[in-house]
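All protein chains of the complex are present and in place, except for one that has been dropped.
Think of it as A and B in the order they're written, each chain with its own count starting at 1.
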Amino acid sequence: MPETKKFLYVNRKAPYGTIYALESLEVVLIGAAFEQDVSLAFLDDGVYQITKGQNTKDIGMKNFSPTYKALGDYDVNKIYVEQESLDARGLTLDDLLPLTWEDEDDDWAEKESIKVISAAEMAKIMEQSDVVFSF
Amino acid sequence: MKFSVMISEGPYTHQASDTAYNFTKAALEDGHECFRIFFYHDGVNNGTRLASPPQDDRNIINRWSALAKEYKLDLVLCVAAAQRRGIADADEAKRNGKNADNIASGFRISGLGQLIEAGIQSDRLITFGD
Partner (left out) sequence: MSQLHTVNKSPLERNTLESAITHAVKGNALLMIEDGVYGAMRDTHKSDIVSDAMDDISFYVMGPDLKARGIDETRIIDGIKIVDYSGFVALVAKHDATQSWL
């Protein structure tokens, strides 16, 4: 087996209108078992995937947004959200789901998974990835 | 060099499967190796043997089957995506209580782990989608 690779999941599409966001999340959850170095990127309309207050009752689809909160339990805790994408949509960090993880090396302290970064910083993260999944 | 390919759209509606085919064929002809072709989302619809396109059109499904035979390609349909969209082999049909299967020759159904493994084992992974 090769050494650990840097996997980046790029999320650029809004949920519900198409299935990409849901099926992308399914890959992330399965992929977590493979112990690679995993990061998630949310940019463009992808930021809509992790907004608070989603209620799909009246469209008859499953609300999968609570699943993002479980990512921390799968050791998926590098979640990068692009500032420019939030700004363009009139959103702030307060509009996003609180995503956290527990650091076992720090007495299980609860820490934030989301890092809001600039497009230039996002470009660097993409550049440093070995495998880029986009759906 | 060892490639893997992910295809996220079905045949005909999007050009994704055509481009993926032309890319894969060129890669193989140039002497590269193909570790796996993974079909996800509507891409699993590339694996039904029940498609009957007009005579004067390309047969996208048969084309994949033929390429798989020639180069011993591993064509994998994601099981979760295939179940949602009604693509089944004999085992899947039986498991889900269906009275027919429709998987095309050269394809197999397996889990998402196969995609992750392709990412780990291949030198390059490239995605074709919408």
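The rule we apply is simple: contacts are C-beta pairs under 8 Å (C-beta built on N, C-alpha and C of every residue); 3 or more make two chains touch, one makes a residue touch a chain.
Here the structure is a predicted model, which means the values were calculated and not measured.
Novice: If I consider the whole complex, including the chain that's not displayed, which of B:Ala27, B:Val44, B:Val76 or B:Ala104 touches that chain?
Specialist: Per the contact definition at the top, the residue touching the missing chain is B:Ala27.
Novice: Need a quick check: the contact residues on chain B for the chain that isn't drawn.
Specialist: Residue positions of chain B that touch the missing chain: 1, 3, 8, 15-16, 19, 22-23, 25-27, 29-30, 32, 123-130.
Novice: Write the list of chain A residues that the hidden chain touches.
Specialist: Within chain A, the residues that touch the unshown chain are 10, 12-13, 20, 43-44, 119, 122-124, 126-132, 134-135.
The rule is short, and it goes like this: only the chains that are shown with their structure count from here on.
Novice: Show me the residue ranges of chain A that touch chain B in the complex, using the header's touch definition.
Specialist: Its residues touching chain B are 1-2, 5, 7, 19-20, 23, 26-27, 30-31, 33-34, 36, 131, 133-135.
Novice: Taking the touch rule as given, give the residues of chain B at its contact with chain A in the complex, in rising order.
Specialist: Checking each residue of chain B against chain A gives 6, 8, 40-41, 80-81, 111-113, 115-117, 119-121, 125, 127, 129.
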